[in-house]
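Report on the structure given below.
Every protein chain of the complex appears in place save one, which is left out.
Letters are used for the chains, namely A and B, taken in the order the chains are written, and counting of residues starts over at 1 for each.
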Amino acid sequence: MLGYVATRSVYALAVVFGVSIAVFFLIRIGGDPSALFLAPEASLEEIVRFRHQMGFDRPILLQYVDFLSRAVRGDFGLSLRYDQPAMQLVLERMPATLALSAAALGISLLISVPLAILAASYRGSLIDRIGLLISLVGQSFPTFWLAIMLILIFSERLHWLPPSGGGSWQNLIMPALALAAYSTAIITRLLRSSMIEVLQSDYIRTARGKGVSNAGIVLKHALRNAAIPTLTVVGLQVGALLGGAVITEEIFAYPGIGRLAIQAIDNRDFTVVQAFVFLTAVLIVGINLTVDLCYGLLDPRLRKR
Amino acid sequence: MHRSLYRFLHRFLRSKLAAFGLLIVATVIFAALIGAWIVPFDPSAQDIMERLKPPLWEGSEGIHLLGTEALGRDIFSRLVVGAQVSLLVGVASVVLSSVVGIGFGLIAGYEDRYIGRFLMALTDIQLAVPFLVLALAVVAVVGASLWNLILVLGLTNWVQYARVVRAECLVLREREYVQAARVLGASTPRILFRHLLPNVMSSVIVISSLLVAKMILFESALSFLGLGVPPATPTWGAMIAEGRNYIGNAWWVAAMPGLAIFITVIGINLVGDRLRDLLDPRLKQVEN
Partner (left out) sequence: MKPRFRSGLFGIVLGVSAAVTLQPAKAQAQVKDTLVVAQQTDAYTLDPAKHTLITTANILFHIYDVLVTQDAEGAPKPALAVSWSNPDPLTWRFKLREGVKFSNGEEFNADAVKFTYDRALDPSFKAPNFSRIAAIKSVEVVDKYTVDFKTATPFPTMLFSVNEGAFASMIVPPDYLREKGPDALVTAPVGTGPYRLVEWRKDNRIVLEANPAYWGGAPKIARLIFRPIRETRTRIAELTSGGVDIAVDIPPEDVPPLKSGNTKVAAIASDTLYFYAFDTLKPSPLQNKLVRQALNYAVDVDAIQQALLSGMGQRIALTLPTTAFGYDKSWQPYPYDPKKARALLAEAGYPNGFTIPLISRQGRYLKDREIMEATIGFLAKVGVKVEAQYLSPGVWAEISEKKARDGISFPGWGGRDPDIVWHPLLHTGQYQSYYSNPELDKLLDAGRSTLDLNERKAIYAKAAAIIKEEAPQLPLLQPPLIYGMNARLHWQPRGDGVIDLRQAYFE
């Protein structure tokens, strides 16, 4: 088991390293930020001088070696725009985005798990149809459209919730709802079909035959087994949530890393983009690793693969 | 072949919802194929004096069924022509990502050691970067155009194919007929394409149908962030993104393309769900 954990962890590190290489070169293909950073009326000489001062004119491999030797010491460099350490800028905004993602995931699970259980238990019933409708509708409109609608209804019309900002639970509701729609749909559908599959399997039939109560079967036996494939997808949804946060944060002016990332990409603020991608990669890989390991614990056969 | 297709269609249509979905998809494809010839107005003909006219049922005295947008262009005509571009983006990017993903999956599933491991590491790297951020970064570098958009969407959404195809290949390669082919000296490409590929196609079809819907949504998200297809080409995503600025006084400019996306995506998802039920072997057991 320990060996399994060790190999998986080393592999995870390698993936994060691969991400950092890919991003480093990808964002530099289009050129450097010199002309973009300086005032529009800057002269050509000024741009060339600035480029040289910042070292953007050095061979790209040299720049990479430089980046790597700093990064392994935890130094991701200064942001060009903010004049502050890039990693600090990302870390400052991380809690807000984590809160948002967690709230969205919480809402999704709160809706989808009971819905999927009921839908699978009472196939063809009204609740099953509602579940089907939600899983169909939830993934059929653009997130930003939902976000704008929420603002129009709950802020402009009803004045129930503040349309933007961060820091209080009221600020969290609408962005989390907008973000949760897609995951809710995905999780409902997946969990429902897994549940149906499990409920029809032999051992559940045996349990039924032994007279275990229906609720007991569903909650104790079926849910646990149906949870395994769902868990993997939930793990993968974290990446989608972090990505989706880019749009939700932009619309609700929510102070998270998504907005920072958009601005940094627009500005070609390389150090910030690198720090952002590194951190999200660690997060996503870390969560998937955890899911993997849990999976291994739940199902020992997988460890050998 | 004909008969089995007919029988499949018959089974497919047994679900009323799926039939409804197919009807939607067929309508959209129809609009995309011949829409340009049947629209009442030239979709790019501007008349800024006729801008932001409401749809007919809103009591507008105009002649524009769904109203006009910010430059006085006919929304209905733009929607019909936009179907073409939106579908093109969806389908072409799915084709691209399926080619990449299937290729990766086949190789990684058949040769499970060095190249295979490396390819799977690439998929994990791809998964570790939030899609939208990656797409944004790429568009910022290569610039926004129809084909760049397809390229970006295609090259960032192949992971699911790779994973599923690999998993199936790992099982398939142990089958007798594959082993036999190998013993008989069939080349690796031949084994991959003649023996493995046909057997993963049903999964590929299911993934593809659902992914087309996702791609249409992704296109609208990128348009919202200002990185979609240039405005001369009307896509639904770009139409909503632009129309959202008029939501306060001309809701129909954003609502109509929004509705178009919504209905189309529902249609595609209904078809995809049904295909999954019928083709995915795991769920087939449940159905029967």
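One rule holds for everything that comes next: a residue touches a chain if its C-beta (ideal position, glycine included) is under 8 Å from a C-beta of that chain, and two chains touch if they have at least 3 such contacts.
Keep in mind the model is a prediction, meaning the values are calculated, not measured.
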| item | value |
| --- | --- |
| Selected residue (touches chain absent from view) among B:Val139, B:Ala221 or B:Leu270 | B:Val139 |
| Touch with the omitted chain, as defined above, among A:Leu68, A:Ala102, A:Val137 or A:Ala253 | A:Ala253 |
| Positions on chain B contacted by the hidden chain, ascending | 45-46, 48-49, 51-52, 70-72, 139-141, 143-145, 226-227, 230-232, 242, 244-250 |
| Residues of chain A (touch criterion as defined above) contacting the omitted chain | 30-31, 33, 35-44, 46-47, 49-50, 53-54, 81-84, 89, 92-93, 148, 151-152, 155-156, 159, 162-167, 250-253, 255-256, 259-260, 263, 266, 268 |
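Methods note: only the chains that are shown with their structure count from here on.
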| item | value |
| --- | --- |
| CA centroid of chain A to CA centroid of chain B, Å | 22 |
| Chain A partner contacts - residues on chain B that touch it in the complex | 121-122, 124-125, 127-133, 136-138, 140-142, 213-214, 217, 220-221, 224-225, 237, 240-241, 244, 247, 254, 258, 261-262, 265-266, 269-270, 273, 282-283, 285-286 |
| Touch list for chain A against partner chain B, complex | 11, 14-16, 18-19, 22-23, 26-27, 29-30, 136-137, 139-145, 148, 152, 193, 196-197, 200, 236, 239-240, 242-244, 246-247, 250, 261-262, 265-266, 268, 273, 276-277, 280-281, 284-285, 288 |
